[in-house]
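For this depiction, one protein chain was excluded, whereas all remaining protein chains were kept in their positions.
And then chain A:
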Amino acid sequence: MPLGSSSSAIQIQNPASASAIQNVPRTPTRITIHPVALFSILDHYLRRKDDQDRVIGTLLGIRTDTEVEVRSSFAVLHSETSEQVAVDMEYYRTMYELHHKVNPKEVIVGWYSTGSNLNTYSALIQNFYSQETTPFQAVHVSLNTGTEEGEQAGVKGYISSPAGVLPKPENAVFVPVPVELQFHESERSGIDLLTSTASSSTSTSSQPLTDLEILESAIQNVSNMLDRVLAYVRAVLAGEAKGDPAVGRYLMDTLGANTDDLEKGGFNARLQDTLMLSYLANLVRSQAEVSSRLALINA
């Protein structure tokens, strides 16, 4: 699930040299981000002060061989003027320690900022975070909130490498790294809940939903898709559109699904099992209710 537009940058890995020098970790080639980190950044941006152009913070997560998995993030106080940039170190340390208590597995992997311009200060902050994450490279994720005119919301990831004849902290080349959204499958329904909330006109939705409502919306979704496919097929048959053989094969695979299992005895067997469970559950519930009422009778 890639975030943002892809870039033309090429990541070159040299496995031979990496294995030869054991203590030099490989550069990350992929960054994955958990939605909660992104949402925290957005919330931080929303709560910035008037005079702040952008906000920065720390990214926490887990590193694997060539991949950085960003799990969460926290805001860091900083100030930028035309002459200098300052990061509140004490605040940063406290926050990290607090976070470490709850999520001991997550370590500092880099930093985020909003907006998409990379300047000298970005290089300085990157240098600071690189010191924090040594021997690993710090990653930088810039999130464009899309609030400024002519800019599209998106997320970009970078790693840095020193530039210039003499290495200076304010000189760095930011190399783009692909960023992807990643979350556990069981969290999917939560994300779906948020997207459906976001697309409703009032930006609110009420809870709790029943399972049936969810099923209904999923079926409606499928039914809409079938309508679209049907319209396409009709257009092809009428000769208005040129048929795509690949689409045809996909349709045949999808719609030719076999439901024989259900039609033969399988349906009845499962029906009986499910009915039994339903009966049992309701029996237990009514017994529990009776029992709780009986407890109220004073002998």
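One rule holds in what follows: a residue touches a chain if its C-beta (ideal position, glycine included) is under 8 Å from a C-beta of that chain, and two chains touch if they have at least 3 such contacts; residues count from 1.
In this section, contacts and distances are computed from a predicted model.
*Asks:* Please identify the absent chain by the protein name in its UniProt record; candidates are "V-type proton ATPase subunit F", "Eukaryotic translation initiation factor 3 subunit H", "Thioredoxin domain-containing protein" or "UBC-like protein".
*Replies:* Per the UniProt record, that chain is "Eukaryotic translation initiation factor 3 subunit H".
*Asks:* Decide which residue listed in A:H184, A:R228 or A:K242 touches the omitted chain of the complex.
*Replies:* A:H184
*Asks:* From the listed residues A:T64, A:S79, A:T134 or A:T147, report the one that touches the chain absent from this view.
*Replies:* A:T147
*Asks:* At which residues does chain A meet the chain that is not included here?
*Replies:* Residues 1-3, 5-6, 34-36, 38-40, 42-49, 71-72, 75, 77, 91, 94-95, 98, 101-103, 145-147, 152-154, 180-181, 184-195, 197-199, 203-212, 214-215, 218-219, 221-222, 246-247, 250, 259, 262-263, 267, 270-271, 274-275, 277-278, 280-282, 284-285, 288-289, 291-293, 295-299 of chain A touch the chain that is not shown.
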